[in-house]
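Left out: one protein chain. Kept in place: all the others.
Right after this comes chain A.
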Amino acid sequence: MTKEPIIQLNHIDVTFHNKGQTVKAVQDVSLEVARGDIYGVVGYSGAGKSTLVRVINRLQRPTAGTVTVNGQNILALRSSELRAARKKIGMIFQHFNLMNARTIADNVDYPLKGSGLSRKERHDKVARLLDLVGLSEKAQDYPAQLSGGQKQRVAIARALANDPEILISDEATSALDPKTTSAILELLKRLNKELGLTVVLITHEMDAVKEICNKVAVMEDGAIIERGDLVSIFSNPQKPLTRDFINTATQIDQALEKIYKQAKGLGLDDHHQLVQLKYVGASTDAPLITELFKRYQVVSNILYGNVEILQDTPLGNLVVVMAGEPDQLEQAWQYCRDAGIQLTFLKPKDPEVA
């Protein structure tokens, strides 16, 4: 499946000079976003994610590199052309950035000023946009009267006013509570499906990425250290930072810690083995635990289980204690491997020694 790229960043460098200090915020980053993608860019704060995406609509001019959006060389545009191009790249922010002196309807109307639409057409369009984000009844309120989630919806409506093909979300859910975050992410996903909107989502929360993205790039110190489609990144992360992010999202680290703490009580020996099972996709369909018992009389005691459905692909993570005769265990493990399940033998550290 080859989709045409809508955003192409090539060898982008962004260097800041501040009071004699030179900060390389982004170093030699290339990124390609295909039309219809929801592309997540994850990283801790200071990794350069915001700087990188600001290059897309030239809110930040890169020190080096090329930017192509919709076939247009963004860096070569004159200011009037740039303003026209920016209308087709919506953007939402962590702190919403609504105009406090304007009503909700007026905020959404703002980008339409000078668009050549009549007053009536603009009014109708604002009404449609507010309806799309579910805030029609708040049209005459001021931003100060709205909750965070509602403000972000208004910001989304404003970003969509000029029918952009791209939406850049700069930590848009980072100031919101988990429930509101989910609702906003759902909305973005819906817009992606219904309007064919390409979304670039910057965040430090892997949870947000997990919920809606199909592609991910992980950033550290101004560089992209790992990238790929969501399922492969999640099922097979290469870099420690990526694993960190994923483990935070699946909370497997905390689970393992708890398990290790009570490992003594598990009575592990050569008949009992602590194993982590990871599987992607179809292998979840087989009733594995039952199968292992029927074939090899291996009893699996589940200590932790987590199944993520990413892009309609199930991604399972089990921590079990397998009990059985040593040779039977060997065969059971081989069976697992043949079924495409990734096995990791966990050896709890002795708390007294550690």
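Criterion: a contact is a pair of C-beta atoms (placed from the backbone, for glycine too) under 8 Å apart; a residue touches a chain by one contact, two chains touch by 3 or more; residues count from 1.
The rule is short, and it goes like this: contacts and distances are computed from a predicted model.
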Hidden chain of the complex, named as in its UniProt record, picked from "Rhodanese domain-containing protein", "Carbon-monoxide dehydrogenase small subunit", "Probable membrane transporter protein" or "ABC-type metal ion transport system, permease component": "ABC-type metal ion transport system, permease component"
Contact partner of the left-out chain, one of A:V14, A:V29, A:A47 or A:M91: A:M91
Contacting the left-out chain in the complete assembly, out of A:H11, A:R61 or A:K113: A:K113
Selected residue (touches chain absent from view) among A:Q8, A:N57 or A:T242: A:N57
Missing-partner contacts on chain A, residue numbers: 57, 59, 79-80, 83-87, 89-91, 93, 95, 97-102, 110-111, 113-114, 142-144, 155, 158-159, 161-162
